[in-house]
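Of the protein chains in this complex, all but one are displayed in their positions.
Chains: A, B and C, in written order; residue numbering restarts at 1 for each.
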Amino acid sequence: MIRAAVVGATGIVGQQFLVALKNHPWIEVRSLAASERSAGQSYRQAITDPSSGALRWFCDEPPVDEAMEMPVVNAADLDVGDLDVVFTAIESDPAKSLEPLYAADVPVISTASAFRYEDDVPILIPGVNASHARLLETQRKRRGWKGFITPIPNCTTCGLAITLKPLHQAFGIDSVIMTSLQAMSGAGRSPGVIGLDILDNVIPFIPGEEDKVEKETQKLLGQVSADSILPAAFKVSCTCTRVAVLEGHTEAVFASTQQPCDVDSAVKVMREFTGGDDIAGLPSAPQHMILVNDDPFRPQPRLDRDNDGGMATTVGRVRQESVLENGIKYVLVSHNTKMGAARGAVLVAEMLMRDGYIA
Amino acid sequence: MIRAAVVGATGIVGQQFLVALKNHPWIEVRSLAASERSAGQSYRQAITDPSSGALRWFCDEPPVDEAMEMPVVNAADLDVGDLDVVFTAIESDPAKSLEPLYAADVPVISTASAFRYEDDVPILIPGVNASHARLLETQRKRRGWKGFITPIPNCTTCGLAITLKPLHQAFGIDSVIMTSLQAMSGAGRSPGVIGLDILDNVIPFIPGEEDKVEKETQKLLGQVSADSILPAAFKVSCTCTRVAVLEGHTEAVFASTQQPCDVDSAVKVMREFTGGDDIAGLPSAPQHMILVNDDPFRPQPRLDRDNDGGMATTVGRVRQESVLENGIKYVLVSHNTKMGAARGAVLVAEMLMRDGYIA
Amino acid sequence: MIRAAVVGATGIVGQQFLVALKNHPWIEVRSLAASERSAGQSYRQAITDPSSGALRWFCDEPPVDEAMEMPVVNAADLDVGDLDVVFTAIESDPAKSLEPLYAADVPVISTASAFRYEDDVPILIPGVNASHARLLETQRKRRGWKGFITPIPNCTTCGLAITLKPLHQAFGIDSVIMTSLQAMSGAGRSPGVIGLDILDNVIPFIPGEEDKVEKETQKLLGQVSADSILPAAFKVSCTCTRVAVLEGHTEAVFASTQQPCDVDSAVKVMREFTGGDDIAGLPSAPQHMILVNDDPFRPQPRLDRDNDGGMATTVGRVRQESVLENGIKYVLVSHNTKMGAARGAVLVAEMLMRDGYIA
Partner (left out) sequence: MIRAAVVGATGIVGQQFLVALKNHPWIEVRSLAASERSAGQSYRQAITDPSSGALRWFCDEPPVDEAMEMPVVNAADLDVGDLDVVFTAIESDPAKSLEPLYAADVPVISTASAFRYEDDVPILIPGVNASHARLLETQRKRRGWKGFITPIPNCTTCGLAITLKPLHQAFGIDSVIMTSLQAMSGAGRSPGVIGLDILDNVIPFIPGEEDKVEKETQKLLGQVSADSILPAAFKVSCTCTRVAVLEGHTEAVFASTQQPCDVDSAVKVMREFTGGDDIAGLPSAPQHMILVNDDPFRPQPRLDRDNDGGMATTVGRVRQESVLENGIKYVLVSHNTKMGAARGAVLVAEMLMRDGYIA
């Protein structure tokens, strides 16, 4: 069994890691880390509200019993000596200092954006760009680390990159315009989205989000070389909005392809896109990378976010598009806190274990 | 005073006409019509739920006292002999037979889509395309009517056409991609959007809506000639979705212009777009056709839908756009049941009164 | 295997029956019935929207494949000759004529209120009042039926009666005041609760609901005799409201007991209330009739409605109460469309099978 730590274990993404790793066949959680405030407490104490005695557990799944009596250590003091991998569920600022600390000795799978845009750091989605993992060797050597850092993409990038991949393979993507309708869970809980702001409303701006999606999509579908990734040449332009949805990002995509691509062909390559050998046999892999639903009223976030355990991206409303050359448009739903966060990071770990990067 | 009838007076749009016309300085409501079921009752009886005795009044504004004791006549039997204008708030199917019946004798301002796409029928937004009204003469002659039919656009078209107009004048629109996040009120109440379907959800399809927006935007910004309108040559491509918002459509627009157009110039022409002589002095005219808000978190439907009494379109997040040539992107909010429905239709009537089409 | 029909199979409760009976170890669905409109179609055709081709399936669980190619018959023509039980998921009005038709030959488990208040008709909740089933023999004889009709209670009664039962056994209930905050799913979809009415709102009236809860609670906790049920002598007074929740009724209960009852004792008897032999071994029985949560912020409908597969009632905030004599107050959450509807009816069938009433 691979021995793992979860850093940022008391927050919502950290809790999702505990759920994703419960009874995992290959990985066992050996350490929990959080901020100094929680250090020295049991996990149960650390997530108990002192005034009411209530458990601050934020997942739909029940609290993970196995974690409850584990000690929580200060993330800055985490001893990675007997660990094989560290999962981080922390903000970008602390990630900048903590992740290199861990990576000096051990692989780090990160949900933070701190290192996503560095030359020698691949952003991985198993099934989409497994080949980019080879850059981890370069990263190790260049930085003199025994481990490495590999982040997963921003949750809004995830479904977009997955659905563009088979179109890019078959027809070549020329450009992408996308408007997102994002769930509140993507903003976390500190305080995240305030109820007074979102009920009967739309918030048309998510700071930093559009830049992330544009850069990450190009990098994810880019070409890996010995020491860096050449971003895909297509342009991406987004407007990212927040809506009153709990989980599941909806995205309205307008894409232009280099080769002509009709609706049937687009649907066909999406349906045939299985992720192949990249994800075959991985415990957290979805049965389908992409589910295409013919019902014109689908996908809907509440009905489709949990498809294949929240690991499939659901597509619908595939139509010809008149403005862009060889234009195709569709709507997708992707589970932002499953495939787009902790479970997606666990899937990366599984792929890296199988391929020998984590051992 | 101009004497008006409201047809479909018991429905939500009909009620909004009563509110928009309450204490109107130029127009008085003389007749109320509805389906056969309500005919012969007082308006109060017609909107009273027989089992509970409760008034089925759907506007935020209080019920219009002046209407309460008026008789409701069968729309098929409406006597237009002593009327100067008829406002219709009915579905497209009954509009197809009823509106020509009225138009034989009297001008009809319609919220239905039944005649929007006919050659001799202008779709009017005062301030945007007042000149198209001249087509009404052609329509009268061609059809042998004393009156005419002039529909307002679909509520989703309205804010889009208003914001494109100054860009089109100054830079020439080349193409438009738009994703809408539409309010529930656009679907009415029979049953409209069911609470079980929309809470914690997005519905990614509104039957017929995208076609309407694409065709109507081209027609609204087209060139009028003696006997028809040459649609604007630019292409429009939409994805229309429904979100859990009561009122106010939000639209994420990506536009390409023929002449280069930077952000400052786009904002400038939008701010300077007053509607000019078209709307000057009309009682229902907004103070601003377009309000541009610099706050990056605006516009929001709950905060901006009621700007200028629901008659202004609010724009924000104006940014350069990389995918389209000379690309500009922005977000707008438009009140779908005020400027986009009854109050917008009343504004059309006011313009046509001033210009001598209604007397 | 017991052979069952589901009547009203195309509606939301009918679909929940199909889900509740999928892979059932004791019961197999042999016939589907609905209104004349659906008769003669396959189930798939009957729930397919003809204009869009979309499947009108309303449960969170996936559509039940086994049902898709089954024929749908007209409920008025259902041949019960080769059936052992009929589940009805229809409105009260058609139930009045259809249920006796079936009951002449075969047991009927009903979610409708049509027969709930008749002297020889028990309202059954396994674990609460199994002994009332003996009245079914009286009903058979009196009405000359081979079968019988036994309804489940109104969904709002269900959680109230379950939580009052152990208090009544241990301390004697003297009176009950209850305010409900009910989910939208309780109103169904035709049209049920309109989104425009419930967003950012509370609807303080549900026609008929308060009377049902008051009468049914007394009957459920009453004493059965040879030919009728003597309602429990305590009084019940309710205010029933609708809130913007998808599933799960929340109820704030204030109860007065005959014997003094402190908080610890109330919690203890609720926790020890297992339903006993009544439900032991029944496939759909919850693991706990009542779960008491010490977290003062629980129960919450979204977090607690699915406890024990939607079959447990969750209680919290148990406190002493000063207004009523021996007053105790608490909050409960009960899943109105699982324990409170189809799955609750299947549990009744299981109990009646075990006890020989259905064979």
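By our rule, a residue touches a chain if its C-beta (ideal position, glycine included) is under 8 Å from a C-beta of that chain, and two chains touch if they have at least 3 such contacts.
Predicted model, so just to flag it, every value in this text is computed and none were measured.
Asks: Which is it among C:74, C:179 or C:228 that touches the chain not included here?
Replies: Spelled out, the listed residue whose C-beta touches the missing chain is C:179.
Asks: Using the document's definition of touch, tell me which of C:138, C:154, C:250 or C:313 contacts the absent chain.
Replies: The missing chain is touched by C:250.
Asks: Looking beyond the chains shown, say which of A:71, A:100 or A:192 touches the absent one.
Replies: A:192
Asks: Residue by residue, what part of chain C touches the chain that was omitted?
Replies: 175-177, 179, 181, 200-205, 207, 235-237, 239, 241, 243-246, 250, 252, 254, 256, 296-303, 316-317, 321-324, 327, 329, 331
Asks: Could you pull out which residues of chain A are in touch with the chain that's been left out?
Replies: Chain A touches the chain not shown through residues 51-52, 58, 184-185, 189, 191-200, 205, 207, 244-246.
Asks: With the missing chain put back, which residues of chain B would touch it? List them for me.
Replies: These residues of chain B touch the chain that is not shown: 52-55, 60, 199-200, 294-298, 303.
The working rule: only the chains that are shown with their structure count from here on.
Asks: Copies chain B and chain C touch; is their interface built from the same residue numbers (over half shared) or different ones?
Replies: The interface of chain B with chain C is built from mostly shared positions.
Asks: Which whole number of Å gives the spacing of the CA centres of chain B and chain C?
Replies: Centre-to-centre distance between chain B and chain C: 46 Å.
Asks: Show the residues in chain C shared as contacts by 2 or more other chains, in ascending order.
Replies: Within chain C, residues 52, 199-200 contact more than one other chain.
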